[in-house]
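A selection of the complex's chains, in situ.
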Amino acid sequence: NRGSSTGSSSAAAGKPAIGIDLPRADSDFWNSYAQYLRGDISSQALNTLPISSSQNDITKLVANVQVFENTGAKAIVMAPQDTGAIASTLDQLAAKNIPVVSVDTRPDKGKVYMVVRADNRAYGTKACQFLGQQLHGKGKVAEFEGDLTSVNGRDRSEAFASCMKQNFPGIQVFPLTTNWDGSVASSKLQTTLAQNPDLNGIYMQAGGVFLQPTLALLQQKGLLKPAGTPGHITIISNDGIPQEFDAIRKGQIDATISQPADLYAKYALFYAEAAAAGKTFQPGPTDHGSTIIQLPNGLEDQLPAPLVTKANVDDKSLWGNSVTG
Amino acid sequence: MAATTDAGSTASGAAAPSAATATAAAPTGRRIDLARYRDLSLVPVLLVLGVIGFIVSPAFLTSANLLGVAQQSTELSLLVLGEALILITGKMDLSLESTIGVGPVVAMWLVLPSHGGRFQGLGLLPTWTAIPLCLLTGALIGAVNGFLILKLRLNGFIVTLGGLTMLRGLQVALSQGQSIVEVPNSFLYLGETSWLGAPAAVWICLVLFAVGGAALAWLRHGRALYAIGGNAEAARTAGIRVDRITWSVLVVGSVLAAFAGVLYTGHYGSISADQGSGWIFQVFAATVIGGVSLNGGKGTLFGALTGVLTLQLVVNVMTLAGVPPLWNQFLNGAIIIVALVISRYASGEKQE
Amino acid sequence: MGVPVVEAVGVTKRFGATVALREAGITVEAGESHALVGRNGAGKSTLVSLLTGLQQPDAGSIRFAGEPAPAVGDTAAWRGKVACVYQRSTVVPDLTVAENLFLNRQSVNRQSSNRQGGSALRPIRWRALRARAAELLAEYGVDVDPGARIARLTVEQRQFVEIARALSFGARFIVLDEPTAKLDARGIERLFAKLRELQAQGVAFLFISHHLQEVYDLCTRVTVFRDARHILTAPVAELGHDALVEAMTGESGAPAPAGTVGMVRAGRSDAGRGAALLEVDGLTLPGSFADVSLTVCAGEVVGLAGATASGCVQLGETVAGLHRPRGGRIAVGGRGLRPGDIPAALSAGVGFVPEDRHLQGLVANRSVAENATLTVTDQLGPYGTVLPARTRAFARRMIDDLDIRTPDAVTPVAALSGGNQQKVVVARALATEPRVLVAIRPTNGVDVKSKEFLLGRFRRHADEGHAALIVSDELDDLRGCDRVVAMFHGRVAAEFPAGWSDDQVVAAMEGLTTSEQHETKERSAHGGHD
């Protein structure tokens, strides 16, 4: 595990220092992100300060950022899971001309150099559309929401809900709050199944957390029928981790939305380097198949988040298929 | 805490027997000592919840739903079992919430091969040793806690709070923050299988609670827990080996937590890196509303079990009722407080 | 006489800087009943903790019947050699009487009921246990439900549970550390009867008490400790009361022994009485007392006598504002008191020494100074401040005034010996210079000299123009009073002017209003020897 901080080899000595904070160490998605970061740092010989982790706590993030500031960071990469409470820190960094790349979340206020993320509202909409089509516009769907206080979760929930209401009024949605906890999701799903044995679909907002508990429960209830057979519950997940791909291949779930951990890492570093070098970007399409849009407080590069189904699950370009270890 | 005397309690004080006048002793026998029934104080709450559930949804009283609630309670109830024993002995262990996660991870780390899977273990030991290793890890954690609390005389609350953080950190470090999915079948079996139409975990929990309850009620060493928690000095003068028994209880509590980890893994199909995270509040809530005193020496396992069921039924009924997500947590907290009030008046006893 | 049942030689025990025992020793022969006396803090309880394996001596050796004592921690082995009624309570309040009696030997059956433990897997038979407990309690004439929780028992009943438990181990040597402090006259009688019965069976006792009369009644030999040292051991019969007190105090020509405390009151007469300071009129507290009226005048010390169930303690507590009475009126200096309001009583000039110092009197982990000034924090600085210098000065004054033996004013009160802790509680009550002092069993656990001193202090307080009400069932406490009011079953039974005889008061306390009773001899002997 060591070595995260040793990217600063001799080649890196002259490069501007980049401070990187990880939002948490205990989730599959963020660990993949961290692995990609480390890989990219050493392959590109970047000069980074020791990587810190804020354990999903905004106050720790701010403390860590302060340390970066005091140890000479020229650009900072962070993933503030609380998009409000980072505001004053961003202002402070802007005052000191330290550009910030925000990964995965879009700060509500305060200047950012670039937001690198996929569009979470698009996740919700894509999931809604997929389920709506598979179920032909009618049926019952359970939705595992994340934490109500998480922006990403909220964006997905809102987009999913409004899309369902607009396009598939025949589908009844059971939103279940889970605080991103697999056991809570499992128990609420169990209750929902007792009440609605004819449940047709499930949308889980984070495969890393919900996938195994859900599969285990359905298995136990004898409801884990392969896709295409009668009684199959249509499941769409979100994240794009290898386990989800396995489940798609086995027909246990139908689809997932690949949240590109590799691209998050790659472009976070790319923009951090560019920022430190003083480059600027304009809204519009990019050279890597995404679009930069203008935000009130900066720019956002909306990375593509492909829908993965049985049809394209073996695509080598999907990060979930190339993750190491 | 403060035993405020008002007119009512004085009355009973004076009516209480004096040794000098033998006849005056009778009243004690006749008056109902409500405090003895504090373990049943949640029963009315459970009934109320049952009625609400029945009104809210016809699905509530189906066996699928009730068995579901029972199964969802299993892991929590094992932690509660352990914590109840520890609290009765007058100690506290917050680190149980990490033991449920770190036990399985250490076992996997020791048995899973060092290449092949996504998770790299050491592959030191054969796969069948996974469950014993997990329990052993639990025992070790309990023993270390006991050492810190009983030998170094550190404050138990804070030691185990530090332990909670450290063990959770160890779990993250060993598992590299990933869920471990390729778990050996032997390890999954107990948590996922069913016996006689009900999940095996439910049977196991019932047996463990029955065994624990019986030991507390009828065995000398079980009764010693109450004596130690009630007045450790008195227990010592009565010849009870206070430190040795307390240590054993801490070990048993941690072993139960590690075993809860086995059931959890089977139940949810993988070992997630934040398994059990945040549970300790629930554990305390269940144990204490079930009538176990934080000051030691009071409470029963039956009471603690009703505490778990209350918490789980609240979630179940709220899900069935389709409470709007935004108001979910608020209602949850409000119901706990209402349950406390009901149980306080049902037991007629001040909670200290 | 053969090998002594227990022999402690040259034992030393230190607590930090305090030497509780310095090369002290004691020898108790088989079948003997041996008294251990000494002033508060002399080291008696410390010796007990060494003799019963609770603590390890820093130096010296302890042998039982010639064999070395078991290792500290091997409690089971100790229990086989010695049983003990400790000075501080060793019951578990939330367990039942039956279980407390047979703690850690619940599952042992009758035949071997003396031994510890028993098989760990043998289930407890509760019904049988309760039956055995009931039998055991019946031997002491204590009628309580064996299934009742200890917490619901009176102090005296609890004490009997402790005594019954210690005696039921079947040990050949039993230590009793101030077992009578919490018992009333009949209780003491029953205890002594039981002890004599065991003595006849060859059981040896080590008996600690501050009531020297009990020593003369029960024991054959006496050992005196003073200042952590062994002073003397002699047959009781050879040592007169004065000689005994002299050995304890180290002062020759020991003045007033217990029986003559009343002398302090020399030459007082009704003429000395001032205006009524405390007026209690038709006071009723349901379940405790009804329609009690009482007046205490300035310059007067009034005794309120009564057994445990007489309600006299509750009466005292009600005056101090601890309970809210149902009816009646309390006035201090002519002004009515707000019922059930302690701060109001305090500011009206009521000082209060509560019954149980551990429960109601002391904040154990705080300093002597803080405890002694707890009631007068409003006098220790301007604008609600409490200035440390003034606190210390005030506390030093109280320490000197009441002769409290403490290393210094900032020592936590828990580190004081029992008697000195009691003095701190008295200090707390006197600190406000109360117009009316209500003291409940104020000499509880206090040695003879200190007792005399405290009672003299109360008298002085009255002489300064205040009033004192002493609630107690100990005749020694009441001897110095100008008047004694006796209560029985919640009513005033009789009132005696100075010069009462012990028989009269005891009879009134026991509800026998005629004074020709003979059965009370024992009690009077207990109280007023000499």
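Going by the order they are written in, the chains are A, B and C; count residues from 1 in each one.
The rule is short, and it goes like this: a residue touches a chain if its C-beta (ideal position, glycine included) is under 8 Å from a C-beta of that chain, and two chains touch if they have at least 3 such contacts.
Keep in mind it's a predicted model, so treat the numbers as computed, not measured.
**Student:** Each chain kind shows up once here, so list its copy number in the complete complex.
**Tutor:** Counting every chain in the file, the stoichiometry comes out as A x1, B x2, C x1.
Here, only the chains that are shown with their structure count from here on.
**Student:** Find the two chains joined by the most C-beta pairs in contact, please.
**Tutor:** B-C
**Student:** Measuring from the mean C-alpha position of chain A to the mean C-alpha position of chain C, what distance in angstrom results?
**Tutor:** Taking the average C-alpha coordinate of chain A and of chain C, the gap between them is 72 Å.
**Student:** On a C-alpha centroid basis, what's the spacing between chain A and chain B, in Å?
**Tutor:** 35
**Student:** Could you pull out the residues of chain C that touch at least 2 other chains?
**Tutor:** Answer for chain C, listing residues that touch two or more other chains: there are none.
**Student:** What are the residue numbers in chain B that touch two or more other chains?
**Tutor:** None at all.
**Student:** Would you pull the chain A residues touching chain B in the complex into a rising list?
**Tutor:** Result: residues 1, 24-28, 30-31, 34, 145, 148, 174-177, 181-183, 186-188, 190-197, 208-209, 212-213, 215-216, 219-220, 242-243, 325 of chain A touch chain B.
**Student:** Mind pulling up the chain B residues that touch chain C in the complex?
**Tutor:** Chain B reaches chain C through residues 3, 5-7, 10-26, 28-29, 33, 35-36, 214, 217-221, 223-224, 226-227, 230-231, 233-241, 297-298.
**Student:** Show me the residue ranges of chain B that touch chain A in the complex, using the header's touch definition.
**Tutor:** Residues 57, 59, 62, 64-65, 68-69, 71-72, 75, 118, 120, 172-173, 176-179, 181, 192, 194, 199, 264, 266-270, 272-274, 277-278, 312, 315-316, 319-320, 322, 325-326, 328-329.
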